[in-house]
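Our next item is chain A:
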Amino acid sequence: MVNIENLHKRFNKNIVLSGVDLNITEGGIFAILGPNGSGKTTLIKSILGMVIPNKGTINVLGENIKNSSNYRHKIDYLPQIANFPNNLKVKELIKMIKDLRGDTNEDERLIELFTLHPFLDKKLGNLSGGTKQKVNLVLTFMFDSPLIILDEPTTGLDPISLIRLKDLIQTEKAKGKTILITSHIMSFVEEVSDEIVFLLEGQIYFRGSISELKNKTNQPDFEHAIASILTENNA
Partner candidate 1 sequence: MKNLLLFFTAILMAYSIYAQNIEVCNTCAVSTLKNAVSIAKDFDTIVLKKGTYKEYNILVDKPLTIIGENYPVIDGELKGEIITIVSDNVTVDGLFIINVGTSYTEDYAAIRVRKSKNFVIQNLVLEKLFFGIYLEKSRDGKVFHNKIIGDAVEEYNSGNGIQLWYSKNIEIEHNFVQHVRDGIYLEFSDDCLIKNNVSTKNLRYGLHFMFSNNDIYQDNTFEKNGAGVAVMFSKKIKMLNNIFKENWGTASYGMLLKEINDAEIIGNTFEENTIGINIEGSNRIIYKNNNFINNGWAIKVRGACYTNSFVENNFLYNSFDISYNSKINDNIFNKNYWTSYTGYDLNKDGIGDVPYRPVKLFSYIVNRTPETIILLRSLFIDIIDFSEKVSPVFTPDNLLDNNPLTKRITW
Partner candidate 2 sequence: MLKILKYSFFDLMRSRWSYVYFAFYLLLGIVLLFLNNDLSKAVITLMNVIIVLVPLIGTIFGVMYYYNSKEFTELLLAQPLKRSSIFLGQYLGVAISLSMSLILGLGIPFIAYGLFKSNAIWDFYLLLITGTFLTLIFTALAFNIALTNENKIKGFGYAILLWLFLAIIYDGLFLMSLVLFEDYPLDKLSLIGTMLNPIDLSRTLILLKLDISALLGYTGAVFKKFFGTNFGLIISFVMLVIWVILPVLRIVLKSKKKDF
């Protein structure tokens, strides 16, 4: 599904990724974890073509993404912070994205699901963080693409919406889709992900299932396992 070879990226003198090799197979939920500044977002943005690598190749669905934009039709992306043009109304934003990507009817159902009806005529600048995130989710899930990338999907969500989100992720997984997630909420990661990829100092430190991680670090639960990796490497 996604195949990354020897990926290098630095911003000026700051080396963010140094030789990442990653092969993500079709189907399942992958969590990309790591401390702040470990390169999670850079990795995701590289896959999306928003960050141009210094070195290395990225293939998505068998196609090299360099200088190409069409492959993004097959990706649904949820950006980290839901920053939208403030002048637009929610309705207009949805319409615009549909105009840009192609028509879909899923939006009705999702708006219902996240109870966004009262906000449709409001401008995005006037919405709360949580509501914006819901809009963000609608925009992501309304298309039916084989690859879904979620950057911090839980930010600002209330408990009910969080449950709905988890359900949504599971139904997409059941359809055989590949889902990449980054999150700081370990319980969420533990609950939804099949496999984790742990980034540290620009490289993949660990890849495998959660139980494998627990074994490796000799810790009883996931949160402590992560913490032990971080303390070990900082010491």
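Criterion applied: all candidates are chains of the complex that A comes from, given by their letters.
Operating definition for what follows: a residue touches a chain if its C-beta (ideal position, glycine included) is under 8 Å from a C-beta of that chain, and two chains touch if they have at least 3 such contacts; residues count from 1.
The structure displayed is predicted, hence computed values, not measured ones.
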All of 1 or 2 belong to the same complex as chain A; which of them touches it? 2
For the chain A and candidate 2 complex, residues of the former touching the latter: 9, 11, 45, 48-52, 67, 69-73, 75, 77, 79, 83-85, 87-88, 96-97, 99-101
